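Missing here: one protein chain of the complex. Every other protein chain is in place.
Naming follows writing order (A, B and C), and every chain is counted from residue 1.
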Amino acid sequence: MLDGMKSMQRKLLWGMVGGGQNSQIGSAHRIGAGLDGFFEFAAGALDVVPERGREFAMLHGISPERAYGDWREMLERERGLPPGERLDLVTVATPNSTHFEIAQAFLNEGYHVLCEKPLTTTVEDAEKLVQTSLERNRILAVNYGYTGYPMVRQARAMVKAGDLGAVRVVVAEFAHGSHADAADADNPRVRWRYDPAQAGVSSVLADTGLHALHMACYVIGRRVAKIAADFASCVGGRVLEDDAMATLRFTGGEVGRLWASAVAVGQTHGLTLRVFGERGGLRWSQEQPNQLAWTPLGQPTQILERGAGGLAPEANRASRITVGHVEGMLPAFANIYADLAAEIRRRETAGDAAPVAVEYPTGEDGLHTLEVVHAAAESARRGGTWIDFGTHRPAS
Amino acid sequence: MLDGMKSMQRKLLWGMVGGGQNSQIGSAHRIGAGLDGFFEFAAGALDVVPERGREFAMLHGISPERAYGDWREMLERERGLPPGERLDLVTVATPNSTHFEIAQAFLNEGYHVLCEKPLTTTVEDAEKLVQTSLERNRILAVNYGYTGYPMVRQARAMVKAGDLGAVRVVVAEFAHGSHADAADADNPRVRWRYDPAQAGVSSVLADTGLHALHMACYVIGRRVAKIAADFASCVGGRVLEDDAMATLRFTGGEVGRLWASAVAVGQTHGLTLRVFGERGGLRWSQEQPNQLAWTPLGQPTQILERGAGGLAPEANRASRITVGHVEGMLPAFANIYADLAAEIRRRETAGDAAPVAVEYPTGEDGLHTLEVVHAAAESARRGGTWIDFGTHRPAS
Amino acid sequence: MLDGMKSMQRKLLWGMVGGGQNSQIGSAHRIGAGLDGFFEFAAGALDVVPERGREFAMLHGISPERAYGDWREMLERERGLPPGERLDLVTVATPNSTHFEIAQAFLNEGYHVLCEKPLTTTVEDAEKLVQTSLERNRILAVNYGYTGYPMVRQARAMVKAGDLGAVRVVVAEFAHGSHADAADADNPRVRWRYDPAQAGVSSVLADTGLHALHMACYVIGRRVAKIAADFASCVGGRVLEDDAMATLRFTGGEVGRLWASAVAVGQTHGLTLRVFGERGGLRWSQEQPNQLAWTPLGQPTQILERGAGGLAPEANRASRITVGHVEGMLPAFANIYADLAAEIRRRETAGDAAPVAVEYPTGEDGLHTLEVVHAAAESARRGGTWIDFGTHRPAS
Partner (left out) sequence: MLDGMKSMQRKLLWGMVGGGQNSQIGSAHRIGAGLDGFFEFAAGALDVVPERGREFAMLHGISPERAYGDWREMLERERGLPPGERLDLVTVATPNSTHFEIAQAFLNEGYHVLCEKPLTTTVEDAEKLVQTSLERNRILAVNYGYTGYPMVRQARAMVKAGDLGAVRVVVAEFAHGSHADAADADNPRVRWRYDPAQAGVSSVLADTGLHALHMACYVIGRRVAKIAADFASCVGGRVLEDDAMATLRFTGGEVGRLWASAVAVGQTHGLTLRVFGERGGLRWSQEQPNQLAWTPLGQPTQILERGAGGLAPEANRASRITVGHVEGMLPAFANIYADLAAEIRRRETAGDAAPVAVEYPTGEDGLHTLEVVHAAAESARRGGTWIDFGTHRPAS
């Protein structure tokens, strides 16, 4: 378990841009980064309103001199800090349209960066970010946090180990009903999501569908080779889609079925993954994440439990408490941060390879999923024709 | 409940073609037809091997003189029977490719006919059957038996009553793993299903997908207006698809998502329906058919139970035992037969309208779903382009 | 499957006392007896109101001359029938207090009898019935119909085969909320159940608890050796218990925990059984009866499915339709009738032993469970002291 991974090394220093008082995701980042004690929250520019951001940062233990009014100020004033005080990781949790500029600036300044999803709003910007991270040799990660769940990692490990044989079909869903109320159409927290000027080429597929898509890629270890999609706008007045279906082929020839919806009343937060292979099938659901249903071909379904004996090392190292208890989203987020901490430390001590490969979602993952969503949007515009990526992309 | 519907009228006489000793579905028909005591099993040509068919018929209580060696013999020798001995309904449960010829012959002879699904193997044949049934004024029904489940009827009644407001999205699945074992590829019980010469243009979509498709139409009271599909053959050597995804628009503009698979290891018999509307969402699963999950917009999900108070009359009249007990597939089949019995008796006594509309799936339903599957196959061949039916079709 | 058990033998003739128009259970008996075609409904005295009973019988296909006004008339007038018309089995489904007199009369007349539960209202009467059945060499069965479920039989077969090793603990529940509404206290359909003058020494334990108790005995193949109980009357004005807890020891030293309730709002029909042994544990629930959860010691839980490969012959022969479909209460009842049919035929043809032992619940089972309930009532009156039965009773 993670607890045993610790060393006497110093805590890593962590900063965040965005994620302040009114942010739902900011709290999950703060708890996730702090949960295992790997990171100390040392600096931040947390709010679009400078004073509110400074106060909120100090409320969370940041010293007044590192509680900034905006990210440019943060970038500028952190520049002169001595190595022992310099941030090890910066999380970008601002509105989507600002991810690129901020992440680019911090990468260029030499910081490792974890960016909220979607990585950027255009494919070109995502390519630039990945390019910058390579040139500067800095980590660029994207927060597909659900891949931090131990039983998602178990699924990936089982596919990798060949337990399923060749994967044939992957069915991924992320459907909720949060934008189903037509009376909310003018609510500014909802409206911008369906406006191309603010949200780009896709709404629900780029918002929740992205998680399901990445999880499919992550678990089967493939990229998307081609995609065809159908977008629908069910609530009056929306330009972008609030329900999307896509059919895919992955680079190994696997078949993918992907559904995302924001009008699925009764599906609270319906992220599910089903993987069917030659020798067995797996089913996982975000709303009951500590179990993984595993059906070996011709045998009864087994319910694999997080924390039980017989799981893969990748699942066990992402698990903190004993079997039968529930580990939820916050430890899943913490697993992304734990992986980043391990990678940051590995880079500090050349030649000291991590015993287990870290599993955080990379900038390449963020770029690839964005490309797929943009291709899906193009397919939908063209009446559902296939958009082919070729089969040259590396496994994730 | 059904028990109260009975009258002092004579039992109706029922015959079957096919459904003999090695038939899985034959037993369900015999039990379904007999369960409520509406029908008496009076004649049959049950097997492709004449003697075996005769013996099996007598074993099930058919008199030796009405236990036939083949359907032509049955048609011929039943012809001379007096009105009181004449069959009221003939069920056709033979291999798919023979449905047309047999159903056509019995319709022409003036019998009411219940045909197993798919109604025929070509759209043209299905059109002819429907035409014959109209010309002869005989019932032509197709056995989409899952629509006999009380909570499926509850779902339809709730949509009809406007509980969901306008329906926006329907997600229908029928996925199982029965043909996932590559070692079965040469098993003759499996192989023919993926051979176009024997199975036609579609395998899994025409086999299980058809049920999900009809259930979607039935519950929302619409026909399909257009469809786009993607077929995949996952097991080596198969020509026809063993995994299919389709996206649809119904005649009221509703969005449909349809997935069928025969390689989904771990999905035992995964027929599920989800319907999302303006004011609420419904979820139903064949493996737990006595419950219907109902989420009114902005409120907690409720678990509606078959037999409980507050359900629609259409659900209550399809229900036999008290709440909390399980009613399974056999009573669901029996509901199709009960509806047919009600309609047959209604026709006998002109002007005596049934108090509740009967709900059995009609020949038109069988034709329509077949057209949709054929259109899906064409779409898949053309790379997923939409096939448009127009919006002129009547509601189911 | 059952379908294969049939022979060319004549249908058995079946009669019922009680179970008429207003009876919930009567319909389940009629369908259960008829479902497999083993029995023909030939005679009945179905109602306390003679004319209503006669009409209801004829409505269900009984000839006018065998549609009786009361059970004494039935007994009398059936007496002279020739062997080929004589009833093979009589079901008693009248109010509890009349079971003894009617069952006794029919046994004495030489009929096989299936009696609804509880067998009688006093232990002495139950002993007399068992004695009569032995003296007259007639079958006396009691309708603990839930033991007809295939997966309950699978559980029993697994215990018998030693899959669990020695059984340690059995937890049986039957809790519902049907009598929770205090406003129903004066409803005559509810009130009599809590009145000792009408219901005897126990209400909910004798009503639903009896099923759970018998199922525990049936699955582990033991009798109760001793019991201690606590009765509570939760709704004002009730003398008898509407909530009961008992702790038990079975004849093999196994520990039992038994809970029955009629005030458990939200538990629709909560009959569940959990069996824990040295080498594994089993869980079954009446509301999802086609699955049995099986956890081998130290391994993941497996979901065993009715109809799947690898089950015991006792489960397979009680199953009619393919895996993944739902078989509910009516086929479970039919399994009791199928077992009775097999036993009746076995007795007709001496020396022709059934290949698989029949499993219907016997008069001894009915007597034993009644003794246990009466002992529980005595224990509750005495403040929860143990009532010991000794360990001399034979396995069920």
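Things worth noting here:
Operating definition for what follows: contacts are C-beta pairs under 8 Å (C-beta built on N, C-alpha and C of every residue); 3 or more make two chains touch, one makes a residue touch a chain.
Computed from a predicted model, the values in this text were never measured in an experiment.
In the complete complex, the hidden chain is touched by one of C:95, C:237, C:266 or C:309, namely C:266. Per the touch definition above, the residue from A:176, A:193, A:214 or A:283 contacting the chain not shown is A:176.
Mapped onto subunit A, the interface with the missing chain covers residues 1, 3, 6-8, 11, 24, 27-28, 30-31, 34-37, 58-61, 176, 268-270, 286-290, 305, 308, 320-331. Take subunit C: the residues that touch the chain left off the picture are 168-169, 171, 177, 180-182, 228, 230, 232, 234-235, 243, 245, 247, 255, 257, 259, 261, 263-267, 274, 276-283, 293-295, 297-298, 301, 383-386.
Interface with the hidden chain, as seen from subunit B, comprises residues 294, 298-305, 308-310.
Everything that follows uses one rule, which is that only the chains that are shown with their structure count from here on.
One rotation lays the C-alpha atoms of subunit B on subunit C, and its angle is 180 degrees to the nearest 5. Farthest chain from subunit B (centres taken as the mean of C-alpha atoms): A. Subunit B and subunit C have CA centres that are 35 Å apart. Each chain gets a centre from the mean of its Cα atoms; for subunit A and subunit B, those two points are 43 Å apart.
Counting partner chains per residue, subunit A has residues 294, 298, 301 touching two or more of them.
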